[in-house]
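Then we have chain A:
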Amino acid sequence: MTTLLLLSLAVPVAGAVFIVLLRRNPNAREAASLVTAGALFAIVLRIYQAVSGGARPEVTLAEPLPGIRIALEAEPLGVLFALIASFLWIVTTAYSIGYMRGHHEKNQTRFYLFFAFAIASVMGVAFAGNLFTLFAFYEVLSLATFPLVTHAGTDAAKRAGRVYLGILFSTSVVFQLLGIIWVYAVAGTVDFEPGGILRGHVGAGLVPILLALFVFGIGKAAVMPFHRWLPAAMVAPTPVSALLHAVAVVKAGVFSVLKVTVYIFGFDFVAETGASVWLMWAAAATIILGSLVAFTKDNLKARLAYSTVSQLSYVVLGAMLANSLGVIGSGMHIAMHAFGKITLFFCAGAIMVAAHKSEVSQLNGLGRRMPVTFAAFLIGTLSIVGLPPTGGAWSKWFLGVGSVEAGQIGLVAVLMLSSLLSLAYLLEIPLRGFFGKEEAGGEGAHGETHGDAKAHADAHAHHGAPRWSVAAITVTAAACIALFVYPEPFYRLMTMVAGQ
Partner candidate 1 sequence: MREEVIVRVGAKVLAPFIITFALYVHFHGDYSPGGGFQAGVILAAAFALLALVYGLDAVQKVLPPRFVRACAALGVIIYAGIGVVTMVLGHNYLGYDALAEGHAGQHYGILGVELGVLVTVFGVMVTVFYLFAGRGRRTQ
Partner candidate 2 sequence: MSLDLLVSHYNYWVVIFLMMVGFYILISRGNLIKKIVGLNVFQTSVFMLYISMGKVSGGTPPILLPGEEGVLYSNPLPHVLILTAIVVGIATTSVGLALAVRIKEAYGTIEEDEINAIDARTEAAE
Partner candidate 3 sequence: MLLTLLAAAGLALLRGRNLFAVVMLAGIYSLLSAGLFTVMDAVDVAFTEAAVGAGISTVLFLGALALCGHHENKPGHTPLLPLFVVLVTGGLLVWGTMDMPGFGDPANPVHHHVADHYIEESYHEIEIPNVVTSVLASYRGYDTMGETTVVFAAAVGVMILLAGRLGRKPRPDGKGDGT
Partner candidate 4 sequence: MSAHLPILQVVVPLLAAPLCLFLKRGRVAWGLAVLASWAALAIALALLGQVMQEGVLSYAIGDWLPPIGIEYRVDIVNAWVLVIVSGIGAVVSPYAMTSVEREVEAERIPLFYAAYLLCLCGLLGITITGDVFNVFVFLEISSLSAYALIALGRHRRALTSAFRYLIMGSVGATFIVIGIGLLYVMTGSLNMADLAQLLPEVWDSRTVKVAYGFLTVGFCLKLALFPLHLWLPNAYTFAPSAVTAFMASTATKVAVYMLLRFFLTIFGAPFSFDVMALDRVLLPLALVAIASMSLVAIFQVNVKRLLAYSSVAQIGYMILGVSFATVTGLTATLLHLFNHALMKGALFMAMGCVMYRIGSVHISAMAGLGRRMPWTMAAFVAGGLSLVGVPLTVGFVSKWYLILGALERGWWPVAILVLLTSLLALVYIWRVVEAAYFRDFPGDEATREAPWTLLGPTWALVALNLYFGIDAGRTVGIARQAAEVLMAGISP
């Protein structure tokens, strides 16, 4: 069993090695990526079977400091995250093949290489057995994604890279690391334990401070005011935005918040001390403000990015509710939002490759030429908003009920309002696509493009998006619906977390 845990790290790294070895032959290189992704998912699935059967495999890799191990441990929450990430890696790899070739990107080997490293560190985050391991892989993830963010190599990409690394590093080093060392100083350990490790070691006055150090220190959770890196990271190629900045990286953030709340503080302890009340409202503010900003963005990826900022705080909010329903909703939302948002990003990328459109206002009438893409976008939208028949409905439900149980009726109103807002700013896109009137020349406000380029664009639009990409979009959109019918695996894992 422990071999599987080790393999979950080793397989992506081995994949990276093969990617470099096969760099001369793009087909073999991409095949290596796909095979690695498939193998990883199979491994995580086996771990899932074991963990849902009650096993808790763990393995210690090293002991860097006395009493502080680099250890992997599979527990339900981590398995949930690993399942999502590894499954979506397969889909994203397929999508990337279409996208990167269609977009004629340079340095594709580097792209696949660091992608594999990023996934390896995501696995590390998911299966981290203690705070230190979590922190280490968290930082490695920041570093591994940096070359992806700056992939284009332009000045804008460089600036974005600075913001990205700057915020992620500063928050994690200044707040999170301080929190970790503080936890160690008071509790003498940083291991994740069911029920938390702080009870009895910390006075009620310190708990809110420590919790805040983690909530804000985990910059990847993008709680305002530390959200700026996420829109900045949108200069990356779309598959990167899709997997990493809608799924892996941000989910690593909210996952860490949830994990720390459950296994370091213990959510009962948080609830008893009332440490999280003001943090709930910080999350709520982020939810509303993120939605409002998303409204103002015409750039499709920027709009999705702010939508992500807003949605991430749902997860944080769920954790801060500090009751079992909230925790379940929080974990479910990690999964549901992942599938919904990746669908949306895939669609955005497909539109970019096929029609060279990046602004919302340019999308009028495009849906008729790219029906699959826009249909999928609609499904994704529903899931993000939380409407049946999509998986998103479940997580929103649990979060709402959890808020009621926590006695925070105000939060229910926030959830409602935010759902309405997101419905409004996301629904605009499929609506424009299907019902908008296509402008002459298809270039909208930027009608001055040369004839050649226009012809080229039109040709693509008629062909639709690359086949690989369309297939990927179909899979994730279908998953959104499937999760409404069958949310069982995720629900079961989360009840295990919450039930303890």
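Candidates were picked such that all candidates are chains of the complex that A comes from, given by their letters.
By our rule, contacts are C-beta pairs under 8 Å (C-beta built on N, C-alpha and C of every residue); 3 or more make two chains touch, one makes a residue touch a chain; residues count from 1.
On a predicted model such as this, the values are computed, not experimentally measured, just so you know.
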Exercise. Given the candidates 1, 2, 3 or 4, which is the one that touches chain A in this complex?
Worked result: 4
For this session: Would you mind writing out the residues of chain A in touch with candidate 4 in their complex?
Result: 62-66, 70, 132, 135-136, 139-140, 143, 150, 153, 158, 162, 165, 169-170, 173-174, 177-178, 181-182, 184-185
